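With one protein chain withheld, the remaining protein chains of the complex are depicted in position.
Think of it as A and B in the order they're written, each chain with its own count starting at 1.
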Amino acid sequence: MSVDPRNLRASSSFPPEVIAEIQRAADQGVYDIRGLGAKRRVPGFDDLILLGASVSRYPLEGYRERCDTNVVLGARHAKKPIELKIPITIAGMSFGSLGANAKEALGLAASAMGTSTTTGDGGMTPEERQSSKTLVYQLLPSRYGMNPDDLRKADAVEVVVGQGAKPGGGGMLLGHKITERVAEMRDLPVGIDQRSACRHPDWTGPDDMEIKIREIREITDWQVPVYVKVGATRTHYDVTLAVKAGADVVVVDGMQGGTAATQDVFIEHVGIPTLPAVRLAVEALQEMDMHRKVQLIVSGGIRSGADVAKALALGADAVAIGSAAMMALGCNKPVYLEDYHKLGTEPGFCHHCHTGRCPVGVSTQDADLEVRLDPASGARHLKNYLTSMVLELQTLARACGKTHVLNLEPEDMAAMTIEAAAMAKVPLAGTDWIPGAKGW
Amino acid sequence: MIEFDLAADGLRALNRQLQGLGEQSNETEWRVLHPSGEHALAVGLTRPLKVVVEGHAGFYCGGMNSQAEIEIRGHAGPGVAENMMSGIVRVTGNASQSAGASGHGGVLVIEGDASSRCGISMKGIDIVVGGSVGHMSAFMAQAGNLVVCGDAGANLGDSIYEARLFVRGKVESLGADCIEKEMREEHLAALTELLQRAGMDADPGQFRRYGSARKLYNFNVDHADAY
Partner (left out) sequence: MCGIVGLFAKQAAVEDRLGDYISSMLIEMSDRGPDSAGVAVYRDPVPSGSAKVVLQHPDHGYDWQGLAEGITARLAPATVERRGNHAIARTEASFEDLRAWLREIHPEVSVVSSGDTIEIFKEVGPPADVVSAFALRELKGTHALGHTRMATESAVTTKGSHPFSTGFDLCLVHNGSLSNHNRLRAELRRHGVEIQTENDTEVAAGYLTWRLSQGDSLEEALTEGIRDLDGFYTFAVGTRDGFAVLRDPIACKHAVMAETDDWVAMATEFRAIAVLPGADEARIWEPAPAQIYSWTRSGQ
């Protein structure tokens, strides 16, 4: 006897995925941990469009009519600011969460494109320092692998208060990824689950962060820029305080930002989307007359040159990519299908970085899997992806009549939804309505 | 012996000079006058210099020290010798919070009391305290030794990994996964050596040892309330 499908009523509150999750928790007695970023739909750059040239505005021709993409970061205090050829950087991802081949590939591609990579919660590896011409060194609550030699080898230092996937949370690396090499770098026993601090050990609060930043400058002879990175929550206050504490660059990571391992509830339910975060950050900078004097890098779900264009139009100086860079290297590529199946997933749906069994060898410490990612080949792919994004960015910027991508402005856009209009303070297309802007 | 007047010549000049000394330099002994609680004194040193701070230091004195011997003749603010790699930092007075935070190596000696979070996140540093330490000391302590001749405040060694703790006086309470452990010959020998290196006159036999129960190393739902 077959079931009449008309009688099958799904519940919005308790759809099959939620029921499965409840039963998993009932089995395991612990929260679900996974990789990547927020998967549910949130208002984002897809809800904004750019206003190309028309009768009142004139576009630029491709090729001969320049559209420049260079940006300088950190001139506020540093003797050696960072000059990037493109406004797209590679976000912090740890050696430990990623394998050595992946880190090397990121470095090679970034160097070829004239941009930077960033270390993560495990410290700096020689491979990454060698392969990446411009390397930003993170100072995290855990301080794994932190040392003054690497600090001095870095081209910038990034004080990490938090990240978009888990603002208020610390790093996480599960036992099967704590190999001998990772364990040695982090001063941990092999094979245990890493518990991480969520606050810095020697400072709490912006008043103390200012003193910490000064210490870092004293150790690095005031040569290099100091960034402050926050996950997007109370972004207006955070950016204001970061500037007051002495940051040269502020990095704001929206809730779509990825991770290699964090509780699912943290990823999905903490933090605001990148879209309002950019606007809040820029407003804070403008109020202090620091826009373009302290640079803003935004990250969290940047996927294409269109996203980059819109982030810059809202006032960012550059963006950072994490998940997208991994995908360019092969994350979720439809190959090695049996290995995806062994994890209980399919290409396009995989978020199993935390298992260390990455089918494409990106987010793993396992030698047999890592060999699937050849650094040179990975680098070529990432370089191509970055090149493509930059071409997209320039195409859109030229269409808006810009000779430099940083000349994009909010008035070059319109919003497709009321939420995006309110969050980005960009009028709803066809109207001049920004919800809340003029008291209505 | 070179005397440096911090009030006259400033922090930048001090650190730049100390950090810039070449291998052949014979300017290896320094006295810093009028420190007045300034922050980041003698940070990031890389050579086996001797630096005496004549007075009170602010935050992060001796931060990320390598090889140098730094003595603070007064009190030290938060984060003294934070992330130290090697060398010796000695405080004749008290140290504030987070003394020796995330230190990788070397020895930190505090002759007076250390405040809360002494040895937080320590990764191989040895810390010897003549007085007492405050709450949350050795929090997430991964490696190294913390020796306390006085008492320890609440939640000692909370979430500890493999660091070893030796306390002579009272421990107000132990943190998650931290337990008292048996003091064996090798521990007594290590403790003796640490006390000697610190110049502390204390009988190793009066100390008790504390360390990780290792129950939080791999998640087990039955230990969930320790988190």
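Here is the rule we use: a contact is a pair of C-beta atoms (placed from the backbone, for glycine too) under 8 Å apart; a residue touches a chain by one contact, two chains touch by 3 or more.
Just so you know, these numbers come straight off a predicted model, no measurement behind them.
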item	value
Touching residue (missing chain; options B:Gly58, B:Gly144, B:Gly157 or B:Gly211)	B:Gly58
Given B:His75, B:Arg90, B:Lys123 or B:His187, the one touching the chain that is not displayed	B:His75
Option touching the unshown chain, where B:Thr46, B:Ser115, B:Gln142 or B:Ser212 are the choices	B:Ser115
Hidden partner chain, touching residue among B:Asn94, B:Ser121 or B:Ser159	B:Asn94
Residue, one of B:Arg90, B:His104, B:His135 or B:His187, that touches the chain absent here	B:His135
For chain A, the residues touching the chain missing from this view	199, 204-208, 210-211, 234, 237, 241, 244
For chain B, the residues touching the chain missing from this view	36-38, 56, 58-59, 74-75, 77-78, 93-94, 96-97, 113, 115-116, 134-135, 153-154
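Keep in mind that, in the parts below, only the chains that are shown with their structure count from here on.
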item	value
Whole-Å gap separating chain A and chain B, where each centre is the average of the chain's CA atoms	35
Parts of chain B lying in touch with chain A, wherever the complex brings them together	11-12, 15-16, 19, 39-40, 43-44, 46, 58-60, 63-64, 66, 78-79, 82-83, 85, 97-98, 101-102, 104, 117, 120-121, 123-124, 139-140, 142-143, 159, 161-162, 216-219, 221, 224
List of chain A residues in touch with chain B within their complex	28-30, 142-143, 146-148, 151-152, 175, 187-189, 191-193, 195, 197, 201-203, 208, 211-212, 214-215, 218-222
